[in-house]
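Note that this complex is displayed minus one protein chain, with the remaining chains in position.
A, B and C are the chain letters, set down in written order, and residue numbers restart from 1 in every chain.
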């Protein structure tokens, strides 16, 4: 019987946490603050990050061998999103969620 | 063997068209135009519309009897989104996609 | 500035937990066990449950007033899914995740 390893479960958790942070912050904090928070390339990056986090979590939940590829892409987009959130400022929770997810995804992709 | 009726296939098509229109326009046109296009309640409505359209399409694709409930909710949100897009202006394609989807979903929900 | 209430955050957490349980169990445990675990109406119900949990979480994360309607539908599908998992047997984690999510969603829908 299939058992998710503790490492994979931890990565699923980080992906879903980062998903929540990016999607939730974009839809509330960013829209309410406006200005550079809704600058197209930043806002799209947050949405792209949410999307790839969800997909990577799903690939791990379904035990697909392709999760290594989605996790590698997820790590890249999370790092890029963390940098963009740092530049915009006032988004420390999101920066941390992205960094933790990126680290966890890099391990899964290895 | 399960066969999707022509009416249901048509509703799936409208849902996926409206999904594309709301999500795609929000992520490109609205972010690039700024101003009232990224006003929180309008932008969220477009994203909520995209989400419920996708879910209604999925419930029909999986032949779930609960599709009637998601289609009813979808019709309501699509109508609301169409009105919001009309007020914002310059979003005629999205208005039409929402109206067509709402009409099709009302029939499925009946 | 928008702040998610503790009650809503708790409901988001339950929705994402139930989502993980239904989607993950369907894609691993159910497919590997076969038999009544892949009986169409049971399997679809698990997937419909995962879908509406994700949508309800998203509506709350984006602070959409329509979350009350998706949470009401989510509570119904979760209860139905819990009963189906009990009949199939050997799915206690999923039964509990569905029951907790249903209870939390009923409160949000009230």
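List of remarks:
As a working rule, a residue touches a chain if its C-beta (ideal position, glycine included) is under 8 Å from a C-beta of that chain, and two chains touch if they have at least 3 such contacts.
Only a predicted model underlies this, so the values are computations on that prediction, with no experimental measurement involved.
Although it is left out of the displayed model, the omitted chain contacts the following shown chains in the full complex: A, B, C. The residue touching the chain not shown here, chosen from A:44, A:83 or A:106, is A:44. In the full complex, chain C touches the omitted chain through residues 27-28, 31-32, 34, 38, 40, 43-44, 47.
Residues of chain B that touch the chain left out of view are 1-2, 4, 12, 16, 20, 23-24, 27-29, 32, 57-58, 61-63.
Within chain A, the residues in touch with the undisplayed chain are 44-45, 47-48, 51-52, 55, 58-59, 62-64, 66, 69-70, 73, 76-77.
One rule holds in what follows: only the chains that are shown with their structure count from here on.
Multi-chain contact residues, meaning those touching two or more other chains, occur in chain B at positions 44, 47.
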